[in-house]
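Missing here is one protein chain; the remaining ones are kept as they sit in the complex.
After this line comes chain A, so read on.
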Amino acid sequence: MNWLVDFFGNAANWSGPDGIPLRVLEHLVFAGLSLLLAVVLAVPLGLWIGHTGKGAVLVVLSANAARALPTLGLLVLVVLLMGVGTLAPVLIPLVALAVPPILVNTYEGIRGVDPELRDAAYGMGLRGRQVLGGVLVPVALPLILLGMRTAAIQVVATATVAAYVGLGGLGRYIIDGLATKDYPRAIGGAVLVAALALAVQGLFALVQRVTVSPGVSGRQRIR
């Protein structure tokens, strides 16, 4: 406990380029940007595959392949290929980490919608896109959001690797702290990462409450 006080109680840790506010901000930029890219890539793809039924094999293969990728290894590879100085070495591994849960959950969510419902939607005279946007997505939304939340938490936790390639973020505290045997610093960094992950969790709970229809969430509670 004293270690935490040592770290968080030290006014010097709250300002400047190595201060907590800036490190948190950097961390959030890495994580947020990666998540955004992953969503832009994986959600439309998952929707399309789930809706058309084409390329389902792709989902399984890519998801498994990406899960097996060691994030740190990928990071080193990107650095070797592209050098340091850009965000690419951080973003590429994080996006690779975030895509599988989003893709799989989006796909499963859409595919899992009751076929009777899909049938009724077409039977009413909705067109393909209207069925997807007007029925399948709203009904699958809890699962799609679950995929994003899983991805977000993983990305927040893993964005610490940015420090390995000389970039900022909360990883700095952990790596620097370990390197200089400044353990309060390392532990403080880890605590901040954990707090961010919790905040992300809370944020998604809020988004879920606002965006998911009570007709869908209520039904799930009953089951």
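In this section, contacts are C-beta pairs under 8 Å (C-beta built on N, C-alpha and C of every residue); 3 or more make two chains touch, one makes a residue touch a chain; residues count from 1.
Everything below uses one rule, namely that contacts and distances are computed from a predicted model.
> Just go with whichever of "ABC-2 type transport system ATP-binding protein", "Cbb3-type cytochrome c oxidase subunit I", "ABC-type quaternary amine transporter" or "Nitrite/sulfite reductase" UniProt uses as the name of the absent chain.
"ABC-type quaternary amine transporter"
> Would you mind spotting which of A:20, A:59, A:121 or A:186 touches the chain that isn't drawn?
Going through A:20, A:59, A:121 or A:186 one by one, A:121 is the residue touching the chain not shown.
> Of A:82, A:195 or A:216, which sits in contact with the chain we cannot see?
Hidden-chain contact among the options goes to A:216.
> Residues of chain A in contact with the chain that isn't shown?
116-117, 119-127, 130, 135, 138-139, 213-216, 218-219, 222
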